[in-house]
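Note that one protein chain is taken out, while the other chains of the complex remain in position.
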Amino acid sequence: MIVHETQIRVRYAETDKMGYVYYGNYATYFEVARVEMLRSQGVSYASMEDSGVMMPVLETSHKFFKPGLYDDLLTIKTYIEEKPGVRVFFDYEVFNEKGDKLSIGKTTLVFVNKETGKPCNPPEVFKKAVCSKFDE
Amino acid sequence: MIVHETQIRVRYAETDKMGYVYYGNYATYFEVARVEMLRSQGVSYASMEDSGVMMPVLETSHKFFKPGLYDDLLTIKTYIEEKPGVRVFFDYEVFNEKGDKLSIGKTTLVFVNKETGKPCNPPEVFKKAVCSKFDE
Amino acid sequence: MIVHETQIRVRYAETDKMGYVYYGNYATYFEVARVEMLRSQGVSYASMEDSGVMMPVLETSHKFFKPGLYDDLLTIKTYIEEKPGVRVFFDYEVFNEKGDKLSIGKTTLVFVNKETGKPCNPPEVFKKAVCSKFDE
Partner (left out) sequence: MIVHETQIRVRYAETDKMGYVYYGNYATYFEVARVEMLRSQGVSYASMEDSGVMMPVLETSHKFFKPGLYDDLLTIKTYIEEKPGVRVFFDYEVFNEKGDKLSIGKTTLVFVNKETGKPCNPPEVFKKAVCSKFDE
């Protein structure tokens, strides 16, 4: 299992008239969290995409327990629990500074060859940095 | 069951560097779709909120089959299949102009009294316009 | 001069904790307004981009007089007052349903050849549909 923590400060733009983080913005927080997790493992998502492999989202789900508020410094805990193949499963937990769990979420991403548009295996850099952790 | 169709034109702002609608933006499309469904039943969500009841999202899930593209005129089909109580369950299907099903989604919303912050029953206007349809 | 009106319903996602339309979202409203103006003249911005010419924004300015509110049905009046060359100048006025002028704005866009990345003349379809109006 790989675990990583990222901090994100809630922007005014991300709140809505309820005074809460708009629910759709958690998708962006999860994006930041998984990209930072990969960076912490030595994988740059940007470089991976430049070299021809992209990772669109196939599926996502979120549950909301408490609202995120403006200027909250959120902690996103990100988990990969299963060895990635063509698909990668990420899990997320979002906490505020008081330690309240605000929400949880999941996303399933798939490796896609940019030229063919077809699903493909993870590139070597990803296999070495991430998949290999699950063989230990 | 209540069914409603809404059309949404994809904005440039909503695309990402893959050239697809960014996955988080479907949350906004679903918001528009459910608000327009309520409006078609004679319920203004804005007025409901002004009169003291808001409907935050408790839970959401989305599956993506094909990407939405810039300038696509999407059709969102929205369903309420179960008589709403304190919670309302919406289901969504997203189609492009060719009729391809791009994605499906679900959201669970809860009625909350703005003053107490506690879950509450649907307001009268909602009961008459929406819940009563399920008694027929 | 070319003038066009577009209507845009304010989404919950576009409000902020002040209860106002977040100021950055007017950029998106202006995008929608100019694309719909072009469509009304027979020019599809999407097709233009597919055929190799894109129009990034060089400059933008906005003034805000009154806030846009959730569920407001805004009217955006869009103007091209000067014959477009390599650059196109759009002016915008935003009104709510009561006729209050909420804000005004300007954007300067430039035609860019996608392959070379260099500024270029407007494509033929744009010249015929838009520029020619200024020769009458």
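By letter and in written order, the chains are A, B and C; residue numbering begins at 1 in each of them.
What we mean here is this: contacts are C-beta pairs under 8 Å (C-beta built on N, C-alpha and C of every residue); 3 or more make two chains touch, one makes a residue touch a chain.
Just so you know, these numbers come straight off a predicted model, no measurement behind them.
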Task: Which of C:20, C:70 or C:95 contacts the chain that the document leaves out - done: C:20
Task: Option from B:22, B:64, B:92 or B:126 whose C-beta touches the chain left out - done: B:22
Open item on the list: Looking at the full complex, which residue from C:62, C:83 or C:133 touches the chain that isn't shown here?
Closed with: C:62
Open item on the list: Give me the subunit C residues in contact with the hidden chain, please.
Closed with: 17-18, 20, 22-28, 31, 49, 54, 56-64, 67
Task: For subunit B, the residues touching the chain missing from this view - done: 12-13, 15-19, 22, 24, 70
Open item on the list: Under the stated touch rule, tell me which residues of subunit A contact the chain that is not displayed.
Closed with: 9, 11-13, 27-28, 31-32, 35, 44-46, 49, 70-71
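Here is the rule we use: only the chains that are shown with their structure count from here on.
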TODO: Find the chain most remote from subunit B, comparing centres computed as mean CA coordinates.
DONE: C
Task: Intercentroid distance (Cα basis), subunit C paired with subunit B, Å - done: 28
- [ ] Among the residues of subunit A, pick out those that touch two or more other chains and give their numbers.
- [x] 17-18, 22, 24
